[in-house]
Structures are given as structure tokens and as C-alpha cells.
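A single protein chain has been removed from this complex, and every other one stays in its place.
On to chain A.
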Amino acid sequence: MAVESALIKFVKEKFPNFVISTHSFRNDDTIVIRKEGLKQVMTFLKTDKNTLFNMLVDITAVDNLGSEPRFEVIYHILSLTLKLRLRIKVPVEEMEAEVDSITSIWPGANWFEREVFDMFGIIFKNHPDLKRILMYDEFEGHPLRKDFPLKKQFPRIQMREVKTKY
């Protein structure tokens, strides 16, 4: 593991109770935080004059089926002013698959969170309109979960019978 960057040190000193671990590789900084502190840390990162992360680049998730906690929600943020990038990871339990929505901090989080909800079934608390964004309403389940049956489909219309010869 490389030397801790100044940014990681700064956040760690500010939130010793929320930071679980950190990772840094070639200026690519990652901080894993407890989900209880998500909103507080994010608000700080956006508004503090030493960080000024004014842009939310992406939200995604990973399903580590078989390990505990099962999910990780991942936020990529960017400071256009200070030219900083940071990745925030939040571990999420399967039994309590929900985190706070950060739409109140970055309004752009709205569709990202809907996508993560659609694909992984993670609930974002206090999201203004949490419904599917890519899949249709008849679709059951969340296709990017590792235990979603491979090739399971939910046709919306009656499919024709096709004779196959192979």
C-alpha cells in the first residue's frame, strides 16, 4: 500500500469514527466509511474549502455474494475547483440493504441511485422518486445481483413459438 495521501489523512482526522479503511494507489484514493456517516461526510467533502467536491461523477454498487457485508455502494466524486478525485465506498448488509440518499447534497444523484436500486435492489432512504429507471415495471428482481438466475427473462408480450433445429 502506498503512502497515505494528504486528502485521506485530512478526512481521517476529521471523521475518525466513520472511516473504516482507506486505500491509495497512484493518486487514486479510496475511503471506506460507515453508512451512518455517509451524509455527514459527503456534505463536508462538498462544502469544506479544502476539498470542495462539487461534482458527483457516478454511483454504482458491487455485489460480493458470499462475503459479509454483501454489498458495497460506491461514489465517485470530483472537485473541479481543486482538481481532486475521490472514491467513497459504503458497505451495506444484505438484511438491511439501505443507505441514505444524497440527492439533497448533489441533485444529480437522483438517477444514479435509481439505477443502483433497479440493478441491485438497494434502497435509498429519502429519495424523492425511487423507482426503476432501466428495467420495466413487470420485471421482477434485480438483475445485477449475483444470485439473479442467469438468462431469466420477463417478456412483456406473448412470444411466438420458434422451431429451432440445432
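Basically, a contact is a pair of C-beta atoms (placed from the backbone, for glycine too) under 8 Å apart; a residue touches a chain by one contact, two chains touch by 3 or more; residues count from 1.
Just so we're on the same page, contacts and distances are computed from a predicted model.
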Task: Missing subunit (named according to UniProt) among the choices "NADH-quinone oxidoreductase subunit B", "dihydrouracil dehydrogenase (NAD(+))", "Iron-sulfur cluster assembly scaffold protein NifU" or "ABC transporter permease" - done: "NADH-quinone oxidoreductase subunit B"
Task: Residue, one of A:9, A:125 or A:152, that touches the chain absent here - done: A:152
TODO: Just the residue numbers, please: which parts of chain A touch the chain that's not shown?
DONE: 135-136, 143, 148, 150-157, 159-160, 162
